[in-house]
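All protein chains but one are shown in place.
Our next item is chain A:
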Amino acid sequence: MTARLFPHPLLSLVLVVVWLGLVNKVTPGNVLLGAILGVAVPILTSPYWPNRPRISSPLRAVEYALVVLWDIIVANVQVALIILFKPNARIHSHWITVPLELTSAEAITVLAGTITMTPGTVSVTFSADIHSILVHCLHTDDPDTVRANIKGRYEGRLKEIFE
């Protein structure tokens, strides 16, 4: 019964919180409306997410979010420094192929988003069978380190969270 009513408890919770955030005021009426949305939306949209993975360790997910947040700040400073102080001729951009060990679409989406938001890299496309991801790096003299960093720092953590 509970599973029927809440096919996706985390989504329900997120919807309620986002709804309360949007109206910016916590009143019983708003909580009720948020709760209705939190029940209705997951039920209506459940056909669109078959085989979604379980998040096995929420604590790891929080750790991941903090790591990424910190990396975003570092990335901002690094890219700003490159833009301001590196002459264009000395910016060495690289295409980097990163083979993937992740299999679930959700985990790969998070990884692609993370790569784009963090130090000097943008995820561009996948190999047609989704076993590799193509990354563009703004400036590096050592593409292998960048690849190892992506795999070790982000992919390893995501693997623990999603699989």
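Here is the rule we go by: a residue touches a chain if its C-beta (ideal position, glycine included) is under 8 Å from a C-beta of that chain, and two chains touch if they have at least 3 such contacts; residues count from 1.
The rule we apply is simple: contacts and distances are computed from a predicted model.
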UniProt protein name of the chain not shown, from "Spermidine/putrescine transport system permease protein", "histidine kinase", "Cell wall polymerase" or "Na+/H+ antiporter subunit G": "Na+/H+ antiporter subunit G"
Options A:18, A:32, A:105 or A:148, residue touching the unrepresented chain: A:18
Listed residues A:27, A:46, A:103 or A:125, member touching the removed chain: A:125
Full-complex contact with the absent chain, from A:76, A:103 or A:145: A:76
Positions on chain A contacted by the hidden chain, ascending: 18, 20-22, 24, 72-73, 75-80, 83-84, 88, 91, 93, 95-97, 99, 112-113, 115-117, 120, 122-132, 134, 136, 138
